[in-house]
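The other protein chains are all here in position, but one chain of the complex has been omitted.
The letters A, B and C name the chains in turn, as written, and every chain counts its residues from 1.
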Amino acid sequence: MSTLQRDPEEQVQVLDENGGVVGEVPDLGDDELVEMYRAMRLARHFDKRAVSLQRQGRMGTYPPLSGQEGAQIGSTMALDDDDWMFPSYREHGGAVVRGVPLTQTLLYWMGHEDGNKMTPDTNVFPVAVPISTQILHATGAAWASKLKGDDEKAFICYFGDGGTSEGDFHEGLNFAGVFDTPNVFFCNNNQWAISVPRERQTASKTIAHKAVAYGFDGVQVDGMDPLAVYKVTRDAVEKAKNPGDRRRPTLIEAVQYRFGAHTTADDPTVYRDDDEVEKWKAKDPIPRLEKFLRETGRLDDESVDAVTQSVEEQVADAIDEAESVPRPEPSEMFESVYAEMPDHLREQMEDFEQLREQVGDEAFLRE
Amino acid sequence: MSTLQRDPEEQVQVLDENGGVVGEVPDLGDDELVEMYRAMRLARHFDKRAVSLQRQGRMGTYPPLSGQEGAQIGSTMALDDDDWMFPSYREHGGAVVRGVPLTQTLLYWMGHEDGNKMTPDTNVFPVAVPISTQILHATGAAWASKLKGDDEKAFICYFGDGGTSEGDFHEGLNFAGVFDTPNVFFCNNNQWAISVPRERQTASKTIAHKAVAYGFDGVQVDGMDPLAVYKVTRDAVEKAKNPGDRRRPTLIEAVQYRFGAHTTADDPTVYRDDDEVEKWKAKDPIPRLEKFLRETGRLDDESVDAVTQSVEEQVADAIDEAESVPRPEPSEMFESVYAEMPDHLREQMEDFEQLREQVGDEAFLRE
Amino acid sequence: MSTQNLTLVQAVRDGLYTEMKQDDDVLVMGEDVGKNGGVFRATEGLYNEFGDDRVIDTPLAESGIVGTAIGMAAYGLKPVPEMQFSGFMYPAFDQIVSHAARLRNRSRGRFTCPLVVRAPYGGGIRAPEHHSESKEAFYAHEAGLKVVIPSTPYDTKGLLISAIRDPDPVIFLEPKLIYRAFRGEVPEEDYTVPLGEAAVRREGTDISVFTYGAMSRPTQEAAENLSEEGIDVEVVDLRTVSPLDEAAIVESFKKTGRAAVVHEAPRKGGLAGEITAVIQEEALLYQEAPVERITGFDVPFPLYALEDYYLPSVARIEEGIRNAVEF
Partner (left out) sequence: MSTQNLTLVQAVRDGLYTEMKQDDDVLVMGEDVGKNGGVFRATEGLYNEFGDDRVIDTPLAESGIVGTAIGMAAYGLKPVPEMQFSGFMYPAFDQIVSHAARLRNRSRGRFTCPLVVRAPYGGGIRAPEHHSESKEAFYAHEAGLKVVIPSTPYDTKGLLISAIRDPDPVIFLEPKLIYRAFRGEVPEEDYTVPLGEAAVRREGTDISVFTYGAMSRPTQEAAENLSEEGIDVEVVDLRTVSPLDEAAIVESFKKTGRAAVVHEAPRKGGLAGEITAVIQEEALLYQEAPVERITGFDVPFPLYALEDYYLPSVARIEEGIRNAVEF
């Protein structure tokens, strides 16, 4: 039976909090399972380093993801190569799996537009800052693929629990239901929208229930159980591509927790208790998968150390690379606004460049 | 048992298509039942005359309501005096019940802002043209009454099946669910949003189901059965005021049909079959209630004739009155924009009045 | 080239038809655009011709329409969403300004957004509230968008085809007052009128009047009337209000030294101010009188009993031009 047809109040789980198997382990090879582990470790380590870069003034505001690796990695690993991903602003862990280099993520949060310039074969949409607006883009792209007869693609879109309150969430899922678009709507319910708790977002019993309003399946999954997330996402992806039957969208609610601050500009101690954080830390997806992998002989001390070392190196290299990229040329501001620069913009650019030459960069840069 | 706790797929009904009793008749006096009948007849007759005024060029675009009298009158009669009503643009039948004179409705569709200037004790909001935007106003006003401790008011808001697709529908109902506002959300599902059929609006099984997403009751009612509508609305109004328990909102889906065009600018034969129209005409709320009232001895030929005559007179008088109202003074354009007219606006008004004096009104008016 | 004698709204339809015929990626979507052919019949017959996959009736949700169209455009289609009236575009405002306008820039060209948002626009047809808006200034203030407002059937088809072929998002506002007010010769074949180029509708030496959309004709009428008083008016129809054809504006102004701008949009923050600023930046030394702003008033567009007083009439246009000439 598919994991998708069930009461939206139930939660799909494969691993319990101690890594014990309580559900059907998805059909993944040993390499893939270890890769899943490594990707989560990489995300966690990247996150730690990014927060510290921000503290040191080497990066701007940054939204940490720790705690959410299970949902990010579990779901992105369930995608096929040609599938598309529509991230929010916190999806850098999943983005790596989809082929976005860490350097690019760093550049983005260092304030370079180039951070959003994915390679043409990376079907990852730019970071979406305005909440839930990306849902419509995901629906539209999925719909376009269907109209074009590209049967082999699914379109996953990420957003938060807070994001379900926006009108665009409603419109995006409603269009998807009406037009049977091959979407997987993936809600990272991390219990908080900055300081606003889940109960203040909606009186809906669960977020998964909201799918009822759009006529397709809604399913809750333990978002800190990467294997459960993988399974549910994989089922949803397959349903989206189902060539025999109607291709249908799915809403997945991945129940999880953000361990850290909303962004580096946020202080969560103002609005939530340490107790709560501790309770959720017991569900940490990384030790959970690690225990399972150790117990099933897929990991040992040595291989774990190797992973540790390799993710540290990878992140360090990415930071070096990102920091060696020069500040973008100011003229870049003007260059991609339109395919062809209109006269008034060219004039503005020329006046600006002339003044810059005259007075030097220092006259512009504030401390 | 309340009518509200039930499977949203069931439909509450009191009268069958022939006026036979199939449910519990609500507790209404004979006068009230006859008044309900008269109000529907008035709405129907007004509608016919309004369409013809438009055809004769005596009125602008007008949205007919025929077929929807059961929902309009059944629901507004279920309100208490102090309750508030937030109409869409098609609620003139219900508006009369709430104390809005027909003349005012006529003036509105004749292009006079005064048509929206309700008397201070008429708690009817202005006509809302942008679809579903009024839902948020209804939620906000209901919420305000709760915050102010005005326990004895319910706030009913009308919108269409098409209206459920807008983001504002979602946000309005979601806020209502979170803050337990005393709202009755009344969806006139008349099967069509102009030319777009209900199935193209949403894949949701019913519109009533959508309440699941907001954590409160959703109920379907036969919208062409005024007694069933009365009953369901009354229950929802009482729940909204429930002083003992939590005051909670309700979503009512009143299943019905618009017999005529969307507006006088619309030609429904382009998009729907006569068969379908005929099928729904068999459910006409007026003969249905009339049969019931005749069979229960509350109406006879004589009293029906009296009703006919009195509604004809009332509408004719209202038209006379509306047509005798002079065209508004052009300066009115400027006068209510702000509480106090800012300088630039006063200047614009003065320049305009000066020119008008100079060249005369004819220089402005197009044929 | 064979031509047809079309109204402006027929030219819209013809533009859509022509481009859909030759480019399978073009599709039309919106409320009532399908079987119903649009509430103004701008998409009439397209549903039968191209089917439900290319002429798509959507749920009633403007953000949904534009937002999904952005996703489609990024994926490689060329959607032409219709907003039923420009007064109902605001629910889509966020998607237009935060996304359509910025997708190219945000991704440094990796994703682009070749879509055309069409909307019937402006006052004068005795319509209900919100049906008579003219808020082109909102869109002209957002970098990354182009804003087109045609005034003749010929231009309409040619500009619409240009807009659809343009690699960037275009807001295409159709003055519904003149949807059927007159006919004009329109080639049956496909042709383009370039975006960003104004057209001189009438040459003159005393004053340059800049206008667009439904105001173009009363402005030309005023110009004719004034010529009898010996005032020789040049009428420049801007056609595209963003980017403005500043070269044409300045060139005309340098010739006449006086100017007026006619638009039905409200005055404060309207494009007349922008055009005035351009003129005095580029040609102050030629300026002999203040630029007259002959515009809608700074009030909500009134219900129809007063709409004729709101809209710039021929009398108001003449008066404004006289003021500038007699200054």
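The rule is simple: a residue touches a chain if its C-beta (ideal position, glycine included) is under 8 Å from a C-beta of that chain, and two chains touch if they have at least 3 such contacts.
No experiment lies behind these values; they were computed from the predicted model shown.
K.L.:
Among the chains included here, which ones are touched by the excluded chain in the whole complex?
P.N.:
A, B, C
K.L.:
Among B:304, B:337 or B:359, exactly one should touch the missing chain; which is it?
P.N.:
Of all options in B:304, B:337 or B:359, contact with the hidden chain holds for B:337.
K.L.:
Tell me which residue among A:101, A:140 or A:162 touches the hidden chain in the full complex.
P.N.:
Spelled out, the listed residue whose C-beta touches the missing chain is A:162.
K.L.:
Across the whole complex, list the residues on chain A that are touched by the chain not included here.
P.N.:
60-61, 89, 108-113, 115, 127, 129-131, 162-163, 165-168, 193-196, 200-202, 265-266, 270-271, 327-328, 330, 332-334, 337, 344-345, 348-349, 352, 355-356, 358-359, 363-366
K.L.:
Could I get the residues of chain B that touch the absent chain, sorted low to high?
P.N.:
Per the touch rule, chain B residues meeting the hidden chain are 113-114, 116-120, 125-126, 130, 133, 135-145, 147-148, 167-168, 171-172, 174-175, 178, 332, 336-339, 342-345.
K.L.:
If the missing chain were put back, which residues of chain C would it touch?
P.N.:
63, 87, 90-91, 93-94, 97-98, 101-102, 105-106, 129-130, 135, 137-138, 140-144, 242-244, 266, 268-274, 276-277, 280-281, 284, 287, 289-291, 293, 297-300
Here is the rule we use: only the chains that are shown with their structure count from here on.
K.L.:
Hey, how far is the Cα centre of chain A from the one of chain C, in Å?
P.N.:
Distance between chain centres: 40 Å.
K.L.:
Provide the list of chain B residues touching at least two other chains, using ranges where the numbers run on.
P.N.:
In chain B, the residues touching two or more other chains are 165-168, 200-202.
K.L.:
Name the residues of chain C that each touch 2 or more other chains.
P.N.:
58-59, 61, 63-64, 91
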